[in-house]
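Structure incoming, see below.
Just one protein chain is left out here, and the rest sit where they should.
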Amino acid sequence: MTEQQSGIGKTALQLVLANSHEIKEAEEKVQATSYRYCLGKTGSMELQKVVSAIETAAKRNGLVDDQLYREMHALYHAILEAVQGVTRGQVQLGDVMRTVGLRFSVVRGYPYPNSKEGEWIAVALYGTIGAPIKGLEHETSGLGINHI
Amino acid sequence: MTEQQSGIGKTALQLVLANSHEIKEAEEKVQATSYRYCLGKTGSMELQKVVSAIETAAKRNGLVDDQLYREMHALYHAILEAVQGVTRGQVQLGDVMRTVGLRFSVVRGYPYPNSKEGEWIAVALYGTIGAPIKGLEHETSGLGINHI
Amino acid sequence: MTEQQSGIGKTALQLVLANSHEIKEAEEKVQATSYRYCLGKTGSMELQKVVSAIETAAKRNGLVDDQLYREMHALYHAILEAVQGVTRGQVQLGDVMRTVGLRFSVVRGYPYPNSKEGEWIAVALYGTIGAPIKGLEHETSGLGINHI
Amino acid sequence: MTEQQSGIGKTALQLVLANSHEIKEAEEKVQATSYRYCLGKTGSMELQKVVSAIETAAKRNGLVDDQLYREMHALYHAILEAVQGVTRGQVQLGDVMRTVGLRFSVVRGYPYPNSKEGEWIAVALYGTIGAPIKGLEHETSGLGINHI
Amino acid sequence: MTEQQSGIGKTALQLVLANSHEIKEAEEKVQATSYRYCLGKTGSMELQKVVSAIETAAKRNGLVDDQLYREMHALYHAILEAVQGVTRGQVQLGDVMRTVGLRFSVVRGYPYPNSKEGEWIAVALYGTIGAPIKGLEHETSGLGINHI
Partner (left out) sequence: MTEQQSGIGKTALQLVLANSHEIKEAEEKVQATSYRYCLGKTGSMELQKVVSAIETAAKRNGLVDDQLYREMHALYHAILEAVQGVTRGQVQLGDVMRTVGLRFSVVRGYPYPNSKEGEWIAVALYGTIGAPIKGLEHETSGLGINHI
């Protein structure tokens, strides 16, 4: 990676880890790079709503072209990989009686010095997972990366 | 969580994400909390070396009592959960022709305001995963959390 | 395998891979063997509908005796194994926001020269998997084999 | 383990394996130990109902304190581990067209001679799994153990 | 199941759960049924040694005919299903730094009143799993069942 630019995955993780008072600084840091990104929140017992929320945000913010399956395919697999970090074993939420509250980021750009490596996409997740009862939860995180 | 203290998982992730010039600040931030922690590096095509490196570091730094299975059991499952974020699907490295280079952190403490919730342990991983050829790799991360 | 007869799995795969103008030839080829078979189509975001469609077709076509759990058990595990080829990692469809359109075949017979090896059953799947939006999909396939 | 006391996992398994005429003897055997336990039945095509039935029984019988996430977390992971023995591969029921009828036990206590090892919890499951048609089913079992 | 005969899975589990002073009684109980069985012990960090030990014992005791793939296939999948109860998530031992010490039983016979259901095979496992250090381990169990 170039010296002036963090990895695309680290960038994505730092965006979801930033507290409310750190988020402005974190966003400015990314804006100084060549990466494009979006940020959002999602919470559900239904995994498909989590997948869908991230896909929708990435499309609306122009991070992926929803007319190109190639781009949606890259994003989809990056999301699924990130979700595996969150669910750690069974890619399931409500079916095993648990729910998530997550912040997500999607970052797109050129993470390798060799421009022929082209664009890649990173999806980061951070939040809580636990029983569908307030407080019965612990933190969780995931990172998925794919070429696009 | 108390207002003055980040989650135990976020703390663990920030430690592994810190660059060399950020690490001092990241460590001071943790030292200002009631959490105890250790940091290390490990790289291998053999998953058991990764597990072992984290266990050894946690024992040497007094984060777990290796005479108590209870503590080793809590740590072990936290490690395995973190590894699932890194491997995303198959908890395997060399068997599927890939290798990792990881920074790891182990953080222990009281993450909940209610002291009866007792101590918890977080294991965070961040680094690269890829073919056993320099440069053919992308970033990866994982977080595991358990009561101890 | 005998020289005059392909493997039961290859037979099942060739049936689902045949285009509309090849299907007659493919079926005649199987009819010249001692294998019995059925063919069908199924498409859904619900995995249980896929499982159910194959079970129903196999029962209706007399490939399995639905009064014998032994036979249903053999078929069920063959279906699940074939589905794992289709889903590659998480045996899930709608829960991870994807849908399938599949052709399936079930083939039953004696694939080994030694008649004591008895009957076996093969389930083959071929079609598309992807987002629930026309065109955002790629091909997928699976094969399950069991003794019956 | 002490000589007079079986393992906590064996105890949990023996409770779910006892026939109606053996159950009294099995319960008396546990009552002679320092373990606390509860027993129940659950049957469903929905995995979350199975998880929920065990959690509810454990809470009602005072085996876990539902005001402490620490205890619910220990129980939850023990349940999930037991469920993996029952489902063997995909932690799913109705999604893959199958249903369970299970007896469950939850046992809590000190299984190790060293009292510093503290309390542990075991969840045992035994019953049938199969198609949602009476008789098309075989036995299944699972055991999950965690420190609490 | 007939009234005089327990399920084949329960029979297999009771054999591995019996203590040294109970084993004679447990064996006599099975000998009064039409089931055939064998018992053994295996311990390893290598999963393939566990699989191999059970296969060898079943062959030597005439529970399966090793000249018939059909029988070895039925046994193999029953073993793998039982192992999934033992490993709960990743079918791995040494790769994730853990070892097992197990008792195993293989039981073969007619578990259903309808003789057309034919013979089935059950594999039960019970013992300990944990770090490769004496005492750092907890109990584990698994049950696999297949038609043969």
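For clarity, chains are labelled A, B, C, D and E in written order, and residue numbers in each chain start from 1.
Here is the rule we go by: contacts are C-beta pairs under 8 Å (C-beta built on N, C-alpha and C of every residue); 3 or more make two chains touch, one makes a residue touch a chain.
Just so it is clear, the model here is predicted, and its values are computed rather than measured.
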item: Full-complex contact with the absent chain, from C:68, C:100 or C:122; value: C:122
item: Touching residues (missing chain, whole complex) on chain C; value: 6-10, 13-14, 17, 19, 81, 84-86, 88-89, 111, 120, 122, 124, 126, 138-145
item: Absent-chain interface as seen on chain E, which is shown; value: 46-48, 51-52, 55, 69, 72-73, 76, 80, 83, 91-92, 95
item: Touch list for chain A against the chain that is not drawn; value: 68-70, 73-74, 77, 112, 114, 116-118, 120, 146-147
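The rule is short, and it goes like this: only the chains that are shown with their structure count from here on.
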item: Superposition of chain A upon chain D: rotation angle, C-alpha, nearest 5 degrees; value: 120
item: Chain whose mean Cα position lies farthest from chain C; value: B
item: Averaged-CA centre spacing for the pair chain E and chain B, given as whole angstrom; value: 36
item: Rounded Å distance, chain A centre to chain B centre (Cα mean); value: 20
item: Residues of chain A engaged with two or more neighbouring chains; value: 89, 92, 95, 138
